[in-house]
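What you see is the complex with one protein chain gone and the rest in place.
For chain A:
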């Protein structure tokens, strides 16, 4: 079976019509559904948070059958994910798309679990530490997109689980957990 990074590709990835946006409504709905799942699965396994429509994205082309998605199809599939609440457009021109393979609420839970598992309940960390520090290595928090991380932290702050404060250096923020 074909693989793309860690992801095992489904057999229909070699089906040429899969790469042409189908005009018939019922067929198109099924096709969009399959693409949504595949894009989210791929982003999850590859830890990809941002998909640029004008950049090369390995999933959007299949060299084995010499097919790739055109711009219209890419927009259609990503828009479908956006309307499901699993992604957001990052600009008005719909050129970059933020993929939330975990919802913000799920990310918040993952952060809480990470805090508890590492005994960080009352400690202080910088945001950058969380993303690339030794503690987070091997967890989902490691390598998280900064935008996504900040939004998850804001959610937790509103719940009173932590406090975000401006650090001494201007380019980083600190987090005080109080779980």
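By our rule, contacts are C-beta pairs under 8 Å (C-beta built on N, C-alpha and C of every residue); 3 or more make two chains touch, one makes a residue touch a chain; residues count from 1.
Heads up, the rule we're going with is that contacts and distances are computed from a predicted model.
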Protein that the absent chain corresponds to, by UniProt name, given "Protein CTR9 homolog isoform X1", "Signal peptidase complex subunit 3", "RNA helicase" or "Vacuolar protein-sorting-associated protein 36": "Vacuolar protein-sorting-associated protein 36"
Selected residue (touches chain absent from view) among A:8, A:71 or A:176: A:8
Interface residues of chain A (partner: the chain not displayed): 8, 10-12, 14-17, 19-20, 22-24, 26-27, 30-31, 33-34, 37-38, 66-67
